[in-house]
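Apart from one protein chain that is not included, each protein chain of the complex appears where it belongs.
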Amino acid sequence: MSFFTLQFAALLAAALIFYYALPKKCGWVVLLAVSLAFYAWGGVKTIFYLLFTAGTTYASGLILGRFNRRDADEGKVRAARKKLTVAACVLLNFSVLFAVKYWDQAAGLFSLPRLSLVLPLGLSFYTFASIGYVIDCYRGKQSPEKNPLKYLLFVSFFPTVVQGPISRFGQLAPQFTAAERSADNVKRGLQTAMWGCLKKLIVANRAAVVADAVFANPENYGGAFYAIGVLFYCIQLYCDFSGGIDVARGVALTFGIDLTENFKRPIFAVSLADYWRRWHITLGTWMRDYVFYPLSFSRPMGAISRFARKHVKGKAGKVIPTAAATFVVYLLIGIWHGSSLKYIFFGLYNGAIMTASVLLAGVYSSTRNKLKINEKGAPLHFFRLVRTMAIVFVGRYFTRAPRLLAAFAMLGRTFTHPCLYQLTDGTALTFGLTAFDFAVIAAGVAVILAVEFFEERGAKILDALDRKGALVQFVFILIPLAIITAQAAFGGDAIDASSIYRQF
Amino acid sequence: MKERKKLSSARWLVIFFVTLVLLAALFVPVFNLAVDPYGAFGDRLFGWWSYDFTLNPRLAKISYLKQNADKYDSFIVGSSGSSSIPVADLNEYLGANFFNCMFYGTETATFEQTANYLLTTYRPKNLVLNLSLMTAHTYSVDEKDLTNSAHPDVSGESAFAFYLRYLFASPADSLAKVKYRISDGYLQTPYKVFNQQTGAYDKSRRDAEPIGDLGDYLSRDAYAVFKDYPKANYSLYHVREAVEAVARIKAKAEQTGTRLFVLCQPTYKENLDYFSKDDQAAFFNALAEVTDYWDFTLTPASYDPRYFYDSTHSRGVVGKMELAVMFGDDSVYRPEPFGRYVEQGSAPGAPECDPLPEEEYTATVPIICYHQIVKDGETNASTATEATFESHMKALSESGFTPVSIYDLKAYVENGADLPEKPVLITFDDGYLGNYEIAFPILKEYGFKATIFAIGVSVGKDTYKDTGKAITPHFTLEQAEEMKNSGLITVASHGYDVHEVEGLDAEPVREGMLARRGEKEADYVSFLTADAQKMFSLLGEDAGFVSYPSGKYDERARVILREAGVFATVTTSGDPMNKVVRGLPQSLYDMGRFVVGGDTTAEELISGIER
Partner (left out) sequence: MREKLIEILKDCCPDVDFETETSLIDDGILESLDIVTIVTDIMHTFGVTLSVDDLLPENFNSVDDMLRLIGSKL
């Protein structure tokens, strides 16, 4: 079920009514029922994948918990068994992930039979959240959840199951029974969800038309339009993804549950590293806590570290292990997106730039000193913003183009055959968007940028809105609701009077 | 100290939910109620019935009649072919006010439902029931979608269910109507195919199309279907039900004192072949059991695609022929034998009719175009000397050509009058004095008819409007009268003031009868209409014949002129060998001409028009 349908609105309304009608301790049962209904709506069969992951990780958690308690009593003798449990659980669940998401691509390369399995909703997201829980149990950071239904709620929680944020059990699960129920939260939640709806319905859906058209038939367009297609894709992707997250967080908040942020105004990133701390934040932190740190402190990495310090002089030597770990992390992030080669390249692209920036950190700072560039000055800041946007922009060619080679071709043609005349000859109006639609996109992007600009400086827009009078509040309720209902009402296909007569 | 919020969150939530409920629950029904694209609620706000009829004629027409019942006292009921029965002519023959209540589809059950409703509710003076063989093919189609539902007063459906369906229909339909309204223009378009006043299809565009040679006609996309007419076989499963429905309608009409006419509509020959001869006979015989009727299914017109708008609908002119036969109006041409009157109780069988040979109803009429005639001196493509002109007329006479007037052509087309064996139409553009002084005497000598197209603002002038710039002198109105009184000359229209000249008229200059660059459509329409009316005031009915200035015209100009009363037009290009077709006034539109001047020899002239 998509967030942006009447069915979801109806489900949410029902959920809220039951949740607030029943006593506080039953709240999580309502949420579980709603989550399962929400998930099953997508096709009952796929729920078995979810139950499998929830089951195996729940069991692993309990086993690890028991081992940890015995450790405390009897000392560290179960290390191997603990590792085995984690390994088994991880292997089982990642095998499922691999089979569903990656097998067909690999099978294609090696001429093996394909499985053509249907991708269950949110597989990558809930798998990662569950594995994170298991590893936290392994580390003793998390005591295992005894109630299988409460654990199932964590895995299947409907606001997060589709596209994250990837939650941590320790942050999310306690809220199921201790949610802060208040009118403030419901209000904030609705406001956040409306903002997300506007981003998605008004801007993302329109921008998608251009991106889809250019990438579906690249032979019709010159390089300039490839760049425009990528630009619109960037707009679409941000508004769609962050809009969805806003709806997720807003919906959760109406139940009094606070989900972690997943986006933090990525347009203002000053470096690729900063970008990945602002975009899909929970994926980054997951990778950091469950891949980067463990990898950096693993024995093989320790060996590399000692080797590097001995044989490579200066800062570089110290930094090689982190650079290597960084590279691996971004490669994995690339693969997480999908099985196609283009995603692997995307991972390598990000990894290479991140690694290079780690290795060159010293060079950058000495260059700055030599050129007497002010580290805190506006020109450098502006340069960094533009540089980061360019790096991300180029990277998007690889995630959006249908295949890796197509991405290279399109990137090349952007510069070699821009066909600038297409910018003014009316090609822009052939996508199915009218001049009005483009104006709407522009206006939407301007509003979003303005809001984010002020928030970047520390302003809290919703808090400021709170202090306004009833009339202003009403306007800020009426306008988004009117836009959303209008979009919902007119989104469908009209019966076209011009074609009726033709049949006769 | 935290500032106290002006509005508590609880109150905010109340405002939120109230707004949401109002928007969601009320917006759609209120919008649909106001815009009413299907006419379900009487379209009180827009009153754009032409649009509503297009989406659902069955419903919208009934809604329309509820508000306009006093304008009409008679109805036509039947499928879309019924549109071709000209309401204006019916009104004249019967002294009535007809509304054509036709809609899409051929189901007799729906005809009966509608006829029943109209008879009972309005007790009309007359009811024309227009059937076809297809009415026995599908008896009733039980659909209840937005484009097909009947008004609850007609169908007996629960009014609540009906109004609920239309209140909560997708508002996208209403939005479409609003959008079309905003962008709406003068010409008829696919989203407004009906004439609100008569209830028939608005054929203002289709009827302004020029028609001529059959080969040329078939090369147009709209008529390509006739080149390779699709084959099919339909069985008539519902002859009994259809005929019994007709019987019930007849009984009802007797009850309400309504005069009933039952017609079978003209069908294209290859369309008729969809039905086996046995089925046809069964239908016509069964129908004869219950009522008298007129059968126009197969006539000589059924063989010529030019009498049809498309593969299944005959033109309005054919409808005119039907009425002429029914009411004994011999002034209207129709190919004979045109239809048959079937008496109740007879056994007419399937209709039989042979086609007419094309020569019997088409004539080839060349048209020549002169401009200026001078005594002697400079000649060019548009100026001929007296001597040259004389030689042309002599050549025409010797070759056996008989010059005709546009009224001769009109009589041929509309009344079935004959044309001479080798007709020719001699025309002059611009109305120069030379036409009167030099050409007229020569024409009188030969007894030749000719047409001169005068420019309204230049009549009797030798300077350009009020600029004072000298131009070739034009004859005066008195001279025009003299020529007309001779019985030979028609002084027709070259536009009143549509001959603008670059440098002498304000920019942007109007090119012929086209709109100026950037001119608003409403202004253009009223301008051109007024221009045509000025010519009618100046020249009388002769202004109904127009020569497009500079040969420029487009579809809008065609339609505007036709609406203003223009019945024939000529251009300065195209094939001068015009095919004029009996029964098709459209064959007088956009006729081509052979432009002749001082450098054309008599031999060239004759060879140019003798093919």
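We just call them A and B in the order they show up, numbering each chain from 1.
Convention: contacts are C-beta pairs under 8 Å (C-beta built on N, C-alpha and C of every residue); 3 or more make two chains touch, one makes a residue touch a chain.
In this text the structure is predicted, and so the values were computed from the model without any measurement.
In the full complex, the chain left out of view touches A.
Checked against the hidden chain, the listed residues A:163, A:296 or A:388 yield one contact partner: A:296. Among A:124, A:326 or A:422, only A:326 touches the chain left out of the display. Shown as candidates are A:141, A:403, A:417 or A:460; the residue that touches the absent chain is A:141. Across the interface with the omitted chain, chain A contributes residues 139-141, 273, 277, 288-289, 292-294, 296-297, 305-306, 309, 315, 318-319, 321-322, 325-326, 358, 365, 375.
Methods note: only the chains that are shown with their structure count from here on.
With centres defined as mean CA coordinates, chain B is found 62 Å away from chain A.
On the side of chain B, the complex with chain A involves touching residues 3, 5-13, 15-16, 19-20, 23-24, 27-28, 31, 37, 51, 54-55, 80, 104-105, 146-147, 170-173, 175-177, 180, 189-193. Residues of chain A touching chain B in their complex: 182-184, 186-187, 190, 466-470, 473-474, 477-478, 481-482, 485-486, 489-504.
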